[in-house]
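Structure provided below as C-alpha cells; questions to follow.
All protein chains of the complex are present and in place, except for one that has been dropped.
For clarity, chains are labelled A, B, C, D and E in written order, and residue numbers in each chain start from 1.
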Amino acid sequence: MMNSDNNGRFKRFLAAIIGFGAISVFAQDGGISAGDTAWILVATALVLFMNIPGLALFYGGLVRKKNVLSVLMQCFVLTAVMTVLWTVVGYSLAFSGTGMSEGEVNLRSFVGGLDLMMLKGVTPDTPADNIPKLLHFVFQMTFFIITPALMVGAFVDRIKFSAVLWFTILWNLLVYAPVCHMVWGGAGGYFADMGVQDFAGGIVVHITAGVGALVACIVLGPRNGYPKKPMPPHNLPMTVMGAAMLWVGWFGFNGGSQLAADGGAASAIVVTQISAATATLAWMFIEWAKFGKPSMLGAATGSIAGLAAITPASGTVGPIGALVIGAMSGTICWWASTVLKQKLKYDDSLDVFGVHGVGGFIGTVMLAFLMSEELGGVGYGEGVTVRSQFGVQLFAAVATAVYTAIVSFIILKIVCAVVGLRVSEAEENEGLDLAYHGEEAYND
Amino acid sequence: MMNSDNNGRFKRFLAAIIGFGAISVFAQDGGISAGDTAWILVATALVLFMNIPGLALFYGGLVRKKNVLSVLMQCFVLTAVMTVLWTVVGYSLAFSGTGMSEGEVNLRSFVGGLDLMMLKGVTPDTPADNIPKLLHFVFQMTFFIITPALMVGAFVDRIKFSAVLWFTILWNLLVYAPVCHMVWGGAGGYFADMGVQDFAGGIVVHITAGVGALVACIVLGPRNGYPKKPMPPHNLPMTVMGAAMLWVGWFGFNGGSQLAADGGAASAIVVTQISAATATLAWMFIEWAKFGKPSMLGAATGSIAGLAAITPASGTVGPIGALVIGAMSGTICWWASTVLKQKLKYDDSLDVFGVHGVGGFIGTVMLAFLMSEELGGVGYGEGVTVRSQFGVQLFAAVATAVYTAIVSFIILKIVCAVVGLRVSEAEENEGLDLAYHGEEAYND
Amino acid sequence: MMNSDNNGRFKRFLAAIIGFGAISVFAQDGGISAGDTAWILVATALVLFMNIPGLALFYGGLVRKKNVLSVLMQCFVLTAVMTVLWTVVGYSLAFSGTGMSEGEVNLRSFVGGLDLMMLKGVTPDTPADNIPKLLHFVFQMTFFIITPALMVGAFVDRIKFSAVLWFTILWNLLVYAPVCHMVWGGAGGYFADMGVQDFAGGIVVHITAGVGALVACIVLGPRNGYPKKPMPPHNLPMTVMGAAMLWVGWFGFNGGSQLAADGGAASAIVVTQISAATATLAWMFIEWAKFGKPSMLGAATGSIAGLAAITPASGTVGPIGALVIGAMSGTICWWASTVLKQKLKYDDSLDVFGVHGVGGFIGTVMLAFLMSEELGGVGYGEGVTVRSQFGVQLFAAVATAVYTAIVSFIILKIVCAVVGLRVSEAEENEGLDLAYHGEEAYND
Amino acid sequence: MKKIEAIIKPFKLEEVRDALSEVGVVGMSVSEVKGFGRQKGHTEIYRGSEYTVDFLPKIKIETVVSDDKVDAVIEAIASAAKTGKIGDGKIFVLPVGNAIRIRTDEKGEEAI
Amino acid sequence: MKKIEAIIKPFKLEEVRDALSEVGVVGMSVSEVKGFGRQKGHTEIYRGSEYTVDFLPKIKIETVVSDDKVDAVIEAIASAAKTGKIGDGKIFVLPVGNAIRIRTDEKGEEAI
Partner (left out) sequence: MKKIEAIIKPFKLEEVRDALSEVGVVGMSVSEVKGFGRQKGHTEIYRGSEYTVDFLPKIKIETVVSDDKVDAVIEAIASAAKTGKIGDGKIFVLPVGNAIRIRTDEKGEEAI
C-alpha cells in the first residue's frame, strides 16, 4: 500500500528502474481513473467484509457457545468506533503529509499532523493521484478497523467489554497511527525513508496486531481452567466460513493496496492466492504426518497464516516467492501456535500472535530475498542490495515489535487501573454473552 | 440514484452549479465507460447479496427455529419472482421515459409506459449514458427485489406463503413502481420535478417498505401469544452475519446509486460508513445507559437504522451530515422500535417500520438541512433554499407514506379475500417450516 | 469465456458480423484497460467466493452433522491443491497456445504445451489483450478449483479424504485441462475450431463435473442405508446461505467470462439472473403442485440448476432465451434429481449430475436455438445455421461426456487400487469428521 | 417422594410450569425429547426422497415431589397440557428413594 | 408397569424402534445423551491442544410397558442394538407407580 502523496512517483520510479510497467493507462495523466476507482471501491468493501462478517465469524466459531456474542460484538462495535475515530483524527495522524520532507527526520516522520481532522478541505473531487481522496480515506479506514479487531482473538472469554473499547482506541492512536505513518505516510516517513517494503501491512497490520495481542493475553492471564479444561470450538463450520471470507476479502486487502486496477493488482492477488494455498497445505501435511489426521481447523488456520505472511510481500514477490512464503508460514506459524505457545504457557486463545505476528514477520523479512528478479520478484531499487534490504526490513520489523510491546503494555496498565481488564470468575463461568450483553446466542 | 435519461445532465448541472467536479473522466464523452460499468456490475452483485443471503439471514436468525425456513424462503422466492416481474413489466413502469416532459404533470409523471416491457429494443450495446442500459436494468432490479423483501420482517411467523407472493407482487406494481417513477423516472416525474432529493432510496425504498410493513402487521394482527410469550431470536450469530452482509452490501446500494466510479461514489460510501457507525454507537450507548448492558442485537439493529437513514442523503451530505443522521437514526429508531411499538401495541415483529420507515424518513427530511455547503454537503441548486428543499422533502415523504398506506391496505384486503392472509392457529403452533414447506431447518 | 489469445479477435468478429458492439472503449486499443481489469479482479474474487464459502456451505448443510467438516475440508483443500497445480502446470496445459493453428488438428488441439509452467515469462505487465495475463491466469484458476469441487457432492459421507485428493488431481489434469483447452484454448482448439459456443463453462465445467460425479458415485456405491435410511440435511439455513452465495458469485462466473466490463458482461448477468429466477420458480411450482408444499431446498436447488444451465449460453442468448433455459432446467433437473435418480438407483448424494450435468447439457444444446436474433440472442456467425450450431453443440457435449466418463472411471480404478476409495463401515457410522479429521463440528 | 415425569407438547411448557407453580412445585428439570406414539408423524421430502418423521418434538418435565402432592401435580399438569388432540402426552409416576440438596446436604423431603 | 431405559448407539435407533414396534410397543421417548463407560473415547486436537473426549454420543430410549411385556421388550432391544463391540449400551428396568394419558385422563396400563 502506498501513501497517496508519493504513489504516482513511486510507481514511476518502479516503472523506470525495474521495468514494472503494467500500470493502468490512466494512472499517469493525473486525473481520476474510473477503472482504478471502481477497483478500490470494491476493495474497500472486501476489507470491510473481512472484518464483519469474516473475522467475527472466524473468531466467533472458535469460542464456547456462551461467549460467541461477546466476540461478534467486539468485532462489530470496533468497526463502528474506529470509523468515527479515523474520521475525527486517525486519518490525519496517519496520512497527513504536512511538515514531512524526504530524508529529514522530524516529529512528522513519526506521526502526522492534525490538518486533515474531520476530512477538512476534502471534497468528492479532491484527488489522491488516480483515485478520489475520499476513497483513499475509506480504504485505509478498513485497515484501521481490522487491525485492532485482529487482537480480539487473544483476549476472548475473559475481558471486559469496556476494556476492549478503551484499549483498542488508545492502541490505534498510539500504535497503529504512528506505525502506519512511518511506513505509508509518504516521503519523510521514518521507515519509508529507509526504503522499507511493506506493501499491504505486514509491519503496519500484522506485526503490530500480533505483538499487541501477545502482550494483552499475557497481562490478562489465561482463561480459567486453561490449559487443562477442554475448550473446543463451539461451531467449526462458522469458523471455516469466516476463514473463507477472510481469504476472499484478502484480495481486496492486498490487491487493493496497489491502489490501481493494473498488472500490479493482479500480481498481488496471484501471490496472495498461492501463498494461502501453500500454507494451507503445509499446515495440513504437518498435522497429517504428526497426528494421522489433517484437521479442518488446521487447514483454515494455515490459510490465514499464508495470507498474513504474503501481505507485506504481495507487491514485490512473484509466484515462486509466494510458494516459499506460504510454505514457511504454514510451517513456522504452526510451530508457533502449538509448540511454542504451549512451551511458553501464555494463553493467546485464538493464536493472534502465532498466526499474524509470526506470519507478518516472516513475510516482512523474507521479501528481502524473494523480491529478487531471479526469483520472479520486482527486483531491488537502485543502490539497494538484498543485504541492505534485509537489514531495513529486520530493523523496521523489530523496532515496530518493541515499540508496540512497550506501548501496549502501558496502555493495558492504564486501562486496568481505570476500568479494569478482567471479568470476575463468576462472569467467566456464566459466559460473557449473558454477563456483559444480556443475551444468549442460541435459543429454541 | 439517478434516472438514466437525465443522469449526465444532472451531473453536469451539479458540476457547473456546485463545483461537484469529481466525475470520472469518461462519463462525459457519451460512450460507455469500462470503469463505471465495472463498478455498477459489482454494485449490482452487492445489492443482490444484501437480499440473499444478507437480509434472509438477518431476519432468519431473529425468528424461532420452527419458522426460519419460511423466512429464508420468502426472501429467496421474492428474489426470483421480482426478477421475472421486473423483466416483464416492472422496469418499463418504473423507468420508461416516454411521454414525460419536464415541468408538465400528466399520467406519465406518475407511472411509466409499457414500451420497455421484456426489454424491448434493448441490446447489449444500448447505453444508459455511461453504462450499458442492461446494467441500469439489472442494478435497478435489485432494488425492486429488496424493497418488498424488507417487509417480510413485519409478518413473519404467521402469514401464508401464497399471501406473501400475491401481496408483494401487487404492491411492487402499485406502490414501488409508481413511487420509483415519480422520484427517479427522470425529468417530468412528479417528485423529480419538484426537486426532491432521494439519492439511493429513502423514499422509494425505505419509506414505502416501512409503511407497507406497518400496515401489513396491523392488518395481520400480532403473533399468537405476543407480547406475553417470549420469542427470543433462535440464532443471533446468524442475524449478526446478516447485518454485516447488509452493511457491506450497502456500499453497492448507495455507492452504486452514483451510477459511476468517481468521487461521488466514494463520498457515498464514506457517509454510509460513518452513518452506520454512529447509529450503531448511539443504539449501543442508549442500551448501556438504560439497561446496563449493550446488546449485540441492539448494535446490529442500530447499524441497519443508520444505513437506512443515510440512504436518501448519501449523494448530498458530507461526513458531518452523516454523523448527525447516524446519531439521530440510532436514537429515534431505537425509540420507535421499542417504546413507540410497545405503546401502540402493533406487532411489527422485526421492526421494519421502526428501523426502515423511521430511518428512511429521518434521512429524507434531514438532508434538506445537512446538504448545505457549510456542513460539507453538495449545497443547494439555484433558487433552492433550505426551507424550500425541506418542504419538498417533507411533502414527498408524507405523500408517499400516505399513498403507500392506503394502497397497501387495499391490496391486503384483496389478498385476504382471495387466498387468505393468516395461517391457522395449529399451523402457527407447529411452525411455518413444517406447515407450509414440509421441512425442518435443523436435523441431527 | 474466451481464450486470451483470440479474445480480441473474437470480439471484433462478433462486432463486425453480428452487431454486438457494446465493447468497452479501451478493449480495442491493445492496452490494458483499468476498467476491464477492475471487473475481472472482482470476478475472480466472486468465483473464489462461490467455492469457499459458497459451495462448501451449500454442500455442508446437506450432509449429516457427523460429516459436515469432511465436506468443508474437501472444498477448502481442493482450493489450495488446485491453486498450486494450476500454477505449476494446469494453466499451461489449458491455455498455452504454442503449436496451435486454426483449422489444423494436431496434439495441441487437445492439450496445451508446457511452456507456461510456473508462469514462465509472465510478468505483471504481460497483457492478455485488455487485461493483465496474470489476471487471466488467476480468473481461470478459480474455474479449475470449482469444477472438481462440484463433484464433492456426489461422494460425500463415504469417501476417503486421500482418495478425493488423488482423484481430483488426476481428473483435473486428464479431464478438465484438455477439455478446457479444446473449448477455450484458442484458434486451433478441437472444439473451438468447430465453432462450439460455451461462454462460461457448460461443457468445460458443468458437463465434465456432472458426468465425473455420476461415474464416481456409481463406482463408490451408495451410502450405507441408502435409500431406506433417512438422511435429512443437518442445517438447511447453511445450504440456503451457500446457494445464495453461489447465485451472487455466479455474476462473476458468467459476467467475468466476458473478460471485459461492457454491455456483454451486463447482458451475461442479466440472463444469469433471469435463468436462476425462472428455474427457482419452476422447481417450486412443481413441488407445490405435486406435494402441496414448496420446499426451501427445492427452491435453492432450482436456482442452482438455472445458474448451471445458463452458463454456456450467457454470452449468446437474451432475456427470452434465459426464460426458456431457466424454465427447462428447473423442470428437467428436478426430474433428473428425483425421478430419474430413484429409478436408476445410483446415490448421487447431492445431485451433482442431476443439477450440473443435466443443467449444463440443457444450456449447451438449447443455446443453438436461442442465440437466434429473433429471440434476442447475438445471432449466428457467417455460414452458421441453427442446425449446424446445434450439431456442433451436441457433438461437443456428448463427446465430452463420453470422454469424461471413460477417463473418470479409469482414474477411480487406479485410485481405488492405490489408496482405496471407500471408508470402512465403522468409519461411515462414526462419521468422517471424527474418523478422518479428528474433529467434531459442533461442541457445547 | 415420587418423581413425576411428564411428556408434553412443546408449546404447552409455559402453561404447565405456571400450573405447577400454583400447586407449589418450586423445582423441575426440563429437556427436549423426540416422541413416538399414536400421533402420526409427517412426511418430509428432500429432493424427492420422501421419508416419514415418526419422532415428534416433545418436552419432558421431571419433578420430584412429596407423596401428598402427587395427585395435585398430576391434575395440574394434565389440565394445563391438555388440548384434547392426539399426542398430548403422558405422565408417569416413579418411586424415589431419597433426595439430596447439593448446596446444603439436606436430605429427603427437605431437599426438594 | 415398568419403565425401560435403554442407552444405545445412535445409528441403531431405527432398528431398535422397529424391533419395539414388533413386540407391540407403541410409545416411547428418545433423547440424546453423552455416555461415559468402558468404551474408550477419542482424542481431538485443536491447534495442538490435545484433549480426550470421554463422552460419546448415545441415544436414550424410554418406554413404559406393562409388566408382562418387560422381557420381550428387553430381548427386542438387546438383539436389535447389539453389535458385539464395546459401547453397545445398557438396559435398565425401573418400577413405575402410575401412568396417565393427558388427552383422555386414562390411568394405569390403559394409558401407555
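Here is the rule we go by: a residue touches a chain if its C-beta (ideal position, glycine included) is under 8 Å from a C-beta of that chain, and two chains touch if they have at least 3 such contacts.
What you are looking at is a predicted structure, and each value in this text was computed from that prediction instead of being measured.
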Displayed partners of the chain not shown (whole complex): A, B, D, E
Candidates B:301, B:316 or B:408 - the one touching the absent chain: B:301
Where the unshown chain meets subunit D, residue by residue: 3, 17, 26-31, 62, 64, 94-103, 105, 111-112
Contacts of subunit B with the absent chain, listed as residue ranges: 227, 230, 232-233, 287, 291, 295, 297-298, 301, 337-339, 341-342, 351
For subunit E, residues in touch with the removed chain: 2, 6-8, 31-38, 54-55, 58, 60, 74, 77-78, 81-95
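FYI, only the chains that are shown with their structure count from here on.
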Co-neighbours of subunit E and subunit B - touch as defined: A, C, D
Rounded Å distance, subunit A centre to subunit D centre (Cα mean): 53
Whole-Å gap separating subunit C and subunit E, where each centre is the average of the chain's CA atoms: 47
Centre-to-centre distance between subunit C and subunit B (centres being mean Cα positions), rounded to whole Å: 34
Sequence positions of subunit C contacting 2 or more other chains: 26, 33-36, 38-39, 42, 232-233, 235, 261, 291, 295, 297, 438-440
Residues within subunit E bordering two or more other chains: 44-46, 53
